[in-house]
Every structure is written in structure tokens, then in C-alpha cells.
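Just dropping this structure here.
With one protein chain withheld, the remaining protein chains of the complex are depicted in position.
Residue numbering begins at 1 within each chain, and the chains themselves are lettered A, B and C in the order written.
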Amino acid sequence: MTFAERMLKIDRRIIFLVIGLCTLLPLLYPVGLPIKISPEVRGVYDYIESLPEDSVFLLSLDFDPASKPELQPQSIALLRHAFRKNLRVIGMTLWVSGTGLADQIITQVAKEMGKENGKDYVFLGWSPGGTAVIINMGQDLYGAFPADYNGRATKGLPVLQGITNLRDVNYVISLGAGVPGVEAWYVFGKDKYKFELGGGCTGVMAPGLYPLLRSGQINGLIGGLRGAAEYEGLIGQKGKAVAGMDAQSATHLAIIVLVIICNVFYLSLRKTARQQGQSRT
Amino acid sequence: MPIETIIGAWVATGLTLFIFSFLYKDNPLFKVAENLYVGVSVGYTIVKTYDTVIVNLIWKPMVDNKEWSLLIPVAIGLLMLTRYVPKAAWLSRYAFAFIVGVGSGLAIPRTISSFILKQVEDTVRPLIMLVPGEGVSFTWNLLNPASSVNTIIILVGVSSVLFYFFFSVEHTGPGKAVARTGILFLMIAFGAAFGYTVMARMSLLIGRLTDLIEFSDASYGRPTLWLLILTIGALVVMSLRSGSNPREEK
Amino acid sequence: MIFLRRQMPLLITLITGLVFAAQYYVPHPASEQLLTSVTKWLQIIGGFALILGVSSLFHVHAVKIRRKEAGWGYSFVLYAGMLSTIVIGLWANGKEAVDGTMTAFGWIYNYMMVPLQGTMFAILAFFIASAAYRSFRARSREAAVLLVAAIIVMMGRVPLGEYVLPLSGDVSQWILNVLNASVRRAILIGVSLGTVALSFKIIFGVERSYLGGGKE
Partner (left out) sequence: MQSLLRSILARSFAPLFFLAACVIGSSPSAVLAQTPLSPPHDVQVVDTPSDGGGSLTVIWPPAPYDSKEVRYQVLLSDGKDISDPSTFTVIAEFPANTRYISESKWPWWTRPAAREQHQFTLKNGKGVELKAGTAYHVALAVVSGDQRIFTSVVQAIPEPNWMNWNQINNLFLALLFGGIVFYAINVAKKREIFLRRIPGLDAVDEAIGRSTELGKPILYLTGAHDMSDPSTIAAAVILGRVAKRAAGYETDLLVPHRDPITMAVCQEITKQAYLEAGKPDLFKEDSNFFITTDQFSYTAAVDGIMLRKKPAANFFMGAYFAESLLLTETGASTGAIQIAGTDSDHQLPFFVTTCDYTLIGEELYAASAYLSREPIQVGTLRGQDIGKALILGVLAVGTLLATAGAILDTQWPQVFLDIFKDVK
């Protein structure tokens, strides 16, 4: 077996080790490279920036703990921005296993910004049915969520004053890790109830949402940890996402180098194979 | 620091390391953690469903607002559960028929308007722009997705990929060229998705490692360190044992 | 009897399907009221469907334990995890936190469910790297195209990549915004046609596999 062959069949656990180290070292010794802002993320930021005080902002945290590292920083940055702009914030989730996480995120940011539950914001919790929940909220918000996460009746809450359904909501952002997520909020929500919609999602989902972004069905897209880092940069409050970007840089470069090495070996092998083939005939 | 936080840190660290041990190979530690995961998440779903559906959506509206019509969905839901009674299992079909019927009905017009009309509408654009006062012009700016050159590229991409998934004609002659263009576009999109996904997966790892770093702190009693040693020790012992086991398959 | 078992469900699908497809085009308050009620029902039925989904798991593992099949001990772990979560959860009224203080249910969620689920998916980070190393080879023209697109997007998405190769940011933006968007759009249109076709087939009883078991 030649050196190239041996390198191509390397035990994958060695690669696992390289990746582990490339993630760990920058986390322990951060560098802090600058991050450029993309127009997709700016779309969301600018729209929230343009909303007048007391506008209604609905954030649907449609993810579970598996996507926490990507979508928690996004939700924190968005909530900080919305609270800073004194918007009325409605939080909810369509993913049952994300309920506890969503509650934690909202409570934590609200506390940090000195906001009061019921007056400045409300967390509606989770309800089953996925897309049916969106339609029902579009028809009658109080039918879909008769009580909030804490069991208080939603009717009569000061933060929900003047809101009967999704038509009265100014801006909805769905932070989606899969189905139901951003697409469902368009098809079963915005299509009929005509609120403005923005999207945030994991890196896996992001490429699939570009057609909706192009056609204006969503007015901005925050994609993965990079998107979260950009948003943290925009609101000038750096958090977990910016901190993680160095590790991202290291692992990405490591993978790129691995791919290039692999191809060099592969092409050199193919070349020798071809030469041998020629000499034999 | 409260005692439950410290215990929590130890439990979380232990479970995290057990699952990571799968990277070495499938082993009992991983299996315990994994089955616990399934059990806990199923339990969590059941509790949340009870709290939301039975308490908030059924009981309270019926008792407080006398919404007796809610008994209809309850009946449909119960019909669904007849699946477990072999003799009455056919009754569950009524429930599925209802859900699937409503779901299909809701889907047809919404899919057409959101994903067919909207997408076609945005693809059909004039290839040249009419700038007021300057007349028609062809814009070359690649970075502006709405520029003329990008409009053409999008049109070519959409058409060729649609054609690639066309099964009624053989891909020969000019069709072959179009289908090949389609496959090249597809490969670029897959490559881009792969590249983007790398970041998604790495983020997950970063998230877990951040927790492990936090839990290596002395205030928690350094669970990361001790449990790491323990996990590796257990793996070594287990591999030694199975190594001496003659029944091991080749 | 056969009518009740076979035709009746198909009739229900036909009627509900047609009514709710038509509802979209009818703005009258009566039709809106119908939609409001039925979506509320669907939420409740969705809860029962969840129970149905998890209970099959319940059953499978119960059988494993009873028959003492290989690895039944793990099923036991699963059961213990599930039952204790349910008991503690009901005791805490299904709340992870009350006024910002964590309940026992919240503890299980934060220190067991979150790390377990998070780590399960974090394993993928290692696998994607090894897949990139071992499978990303320029075997053909198509594979080469895929490889180059992936590398550019990887470069363009991280700050270090943009620092080393400043053009990569803009190029990856263009790939995502134009090339990727056009492909995804075509796929979306194709999939939507498929969805509409399937919905029509379901409504008119041509496709009935959802009723469970093709045979009676």
C-alpha cells in the first residue's frame, strides 16, 4: 500500500480528534476576527429598527435543544433588539421539546432588560397541531392559546391589548429548525393574514429558504451561527455567537485543508494508476 | 452554588461524555444514555401534551366558557386511540379520514399560492430594466440578485432543473444538454448546502464543548475532568474484556 | 357494515377535503367561523395524535422487557426515564420554572434532556468532517463542481475564510442567492406539484394508504 493509499484510508477517529481540537482550542483562546454583515440579516434588523414603539412583535421559537447552539443566540439577540425598541413581544413555540428552552430564553432576556411579564411581553408556550396552530392564531389568537405558559388567561393581558388575531401583529419571526418552521408560517400565516414575516434558521435549513427570500415572502433571513453573530454585531452586544465564530473559522479551515489533501492524494493515485495501465498495454 | 446545580452539572457532563463515547464505538455507556434520552423526551412530551391539551385547551374552556362543542374533537381523538383495540380499530379510520381530509383540503390552495404562483411570479421578470429617464438597460451587477444577468441565470437554473425532473421524454439531443445544465446547477446547490451545513453541525459541537468547558470549573468540582477519566477508563476496560472474549465476531 | 368500514371514511375525506379547499376562496364570515372552529379542533386532535405516536414506543419496549429480549435492560432504562419524568412533570404541573425558579421538572429538562439531545446531534459534526475527507473527491465533473461550490461557501461563511480570500464572501453570497435559489425554487415547484397531486388523490380516494394497511 502506497503512502497516498494509506492516507486515504486513514482511521476516521484521527479526523474526529483533529476536529475536536480545532473546536476546543479557539474556544479556550479566542481571537475575535471581524464579521461582515450580509443583506439577509440586515433585512430583519432594519425592519425591527423601523417599527414604532408598542408595535407587536411575535417571535416563534420553533426549535428544540438539539439546535440550541445555533438558535439560542439568534433569539437572544432578536429579543434584546425588540425590547430595546420597546416593542410588545409575544413569544411562543410550535416544538414541544423546545418549550422549556424558549421560556428560559425569554424570561432571561426580559429580566436583563427590565421588562414585565404580561405588560411588556408574554410567553404563550406550546400547542399541538403545528400548522393548525398558525391558522387558528390567524383566526382567533385567544382560541389557539386560551392561557399563556404560566396558566394565566390570555384575554385581558395588557400586552395583548387590541390584538385579536395575527392580522394585528406587525412582525413575525420564526426561528425554525425544521418542520413546522419558517415555511409553515408563510403558507398558513402570512399568505392569508398579511403580517410581515422574517426568518431565522439553522444552517441546514438556510439554503432551502433562499427562494422565499428572493420572492420577498420573507423579508430577511438569519442563517445559523454566522447569522446570529452578525445580528449580535448589529445590535452591538456580542454574545455566544460571536464567541463561537473563531472555532467555526478553525474547523472550517481544517475541513477545507482535509478536502484538499484528500483530493491531492486521490488525483496522484489516479495518475499513477493511469500510468501503470499505459505501461502494461 | 446550589447543590442541585452542582448535581446537574455532573449529570449533564456524564451524559454528554457517554454519548460522545459513540465516536470511539457503539458501547453500553452510549446505549444507556441514548435510551434514557428517548425515555425522558417521551415523558416530557406526554406531560406537556397533558398540560396544554387536557388542561388548557379542553378542560378550562369547557368549564369556564361552556364550550361544549369541544367534545367533538375529543371524540375524534378518542376514535384515533381505538387503533389499540383490534375489534374496533376500524373506527380509528374515521379520525384519520377527518385529519387527512382537512389537511389535504387546506394544503391545495395554499401550496399553489405560496410555492407555485409566488415562485413563478418572481422568476418571470423582464430581462431588461426600464430605468425612468434613461431608457432600457441591461445590468451586469452579479451581487444584486435582481440584476438582469442574475434574472437570466435564475431563469436558466429553474428551467433546466425542472426539465431534469421530467420523466416523459428521453434526455437526448438538445434535451441532454439542458438536463446536463440542470445537473450542474443541482450539484452547485448541493455543494453550497453541504458547505452551509458544516457550520450548522460545528455549532452543535461548539455548544456542547462550551458546556463541558464551563463544567470543568472548580466550583462544580471539575466534573468534566473526573468523568472524562472515568468514561475513558470504562471504555478501556470494556474493550479489554471483549478482546479476551473468544466469541467476538471477526 | 362494509359501507361503514370502507366507504364512510373515504366519504369523510372527500367532504372535508372539498369543503376546506373551497373555504380558501370564500371570505364570508360563516366560512371563516368554520375554519376557526376546525383548526381549534385540529389542535386538540393533534394532542391525541402525539399520544398515539409515543404509545407505540411504549408498546415495543414493554414487549422487549416481557420477553427478556437482547438488550431488554436498556428498555428498562427507557421506561424508568419516561415514568419518572411523567411523575415529576405532573407533580410540577408541567412547568419547568415558576417565577424564574427551576422546578424538579425543569431540572430534568435542563440537565438531562438538553445535553442528551444536544450531544446526539453534536456527533454529526465529526461525521460531516470525516465525510468531507473521505468522500469529497473529484471523481467526475459533477463531483468536482459540488466540491468547489462547497469549499467556496465554507470559506465565505467564516471570518477567517473571508480574511484569507476576501472575494470568497461575495462569491458565496452569489452562489447562495442566485444559483442555489434557482435550484431550490425548481425543487420547490416540483415538490408543490407533487403535494397538490397527492392531496387531490387523497380527497378523491385514489390514494388511501393513510387509512393503514392496504388490505382489509
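Heads up, the rule we're going with is that a residue touches a chain if its C-beta (ideal position, glycine included) is under 8 Å from a C-beta of that chain, and two chains touch if they have at least 3 such contacts.
Remember, it's a predicted structure, so these values are computed and weren't measured experimentally.
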Interface partners of the hidden chain - shown chains only, full complex considered: A, B, C
Touch criterion as defined above, residue of B:Thr123, B:Asn150 or B:Thr210 at the omitted chain: B:Thr123
Of B:Tyr24, B:Tyr50 or B:Phe163, the residue in touch with the unshown chain: B:Phe163
Chain not shown, touching residues in subunit C: 21, 24-29, 32, 56-57, 60, 120-121, 123-124, 127-128, 130-132, 134-136, 143, 146, 184, 187, 189-191, 193-194, 196-198, 200-201, 204, 206-207, 209-210, 212-214
Touching residues (missing chain, whole complex) on subunit A: 12, 167-168, 191-192, 204-205, 208
Residues from subunit B at the interface with the omitted partner, ascending: 22, 26, 30-31, 34-35, 37-38, 108-109, 112-114, 116-118, 120-121, 123-130, 136, 155, 158-159, 162-163, 165-171, 186-187, 190-191, 193-194, 197, 249
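The rule is simple: only the chains that are shown with their structure count from here on.
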Most extensive contact between chains (C-beta pair count): B-C
Farthest chain (mean CA position) relative to subunit B: A
Between subunit A and subunit C, centroid-to-centroid distance (C-alpha), Å: 16
Inter-centroid spacing, subunit B versus subunit A (mean Cα positions, whole Å): 12
Of all residues in subunit A, the ones touching two or more other chains: 16, 19-20, 23, 66-69, 96-97, 99, 127-128, 135, 151, 206-208, 211, 214, 224, 226, 248, 251-252, 255
In subunit B, residues with contacts to at least two other chains: 23, 41, 44-45, 48-49, 52-53, 55, 57, 106, 110-111, 115, 119, 122, 145, 154, 189, 192-193, 196-199, 201-202, 204-205, 207-208
Subunit A - residues contacting subunit C, complex: 8, 10, 12, 15-16, 18-20, 23, 33-36, 38, 64-69, 96-97, 99-101, 103-104, 107, 111, 127-130, 132-133, 135-136, 139-140, 143-144, 149-151, 206-208, 210-211, 213-214, 224, 226, 245-246, 248-256, 258-259, 261-263, 266-267
Contact footprint of subunit A on subunit C as seen in their complex: 32, 35-36, 39-40, 42-47, 49-50, 93, 95-98, 100, 106, 109-110, 113-115, 117-118, 120-121, 125-126, 128-130, 132-134, 136-138, 147, 150-151, 154-155, 157-164, 169, 173, 176-177, 180-181, 184-185, 188
Subunit B - residues contacting subunit A, complex: 23-24, 41, 44-45, 48-49, 52-53, 55-57, 60-61, 106, 110-111, 113-115, 118-119, 121-122, 145, 154, 189, 192-193, 196-210, 213
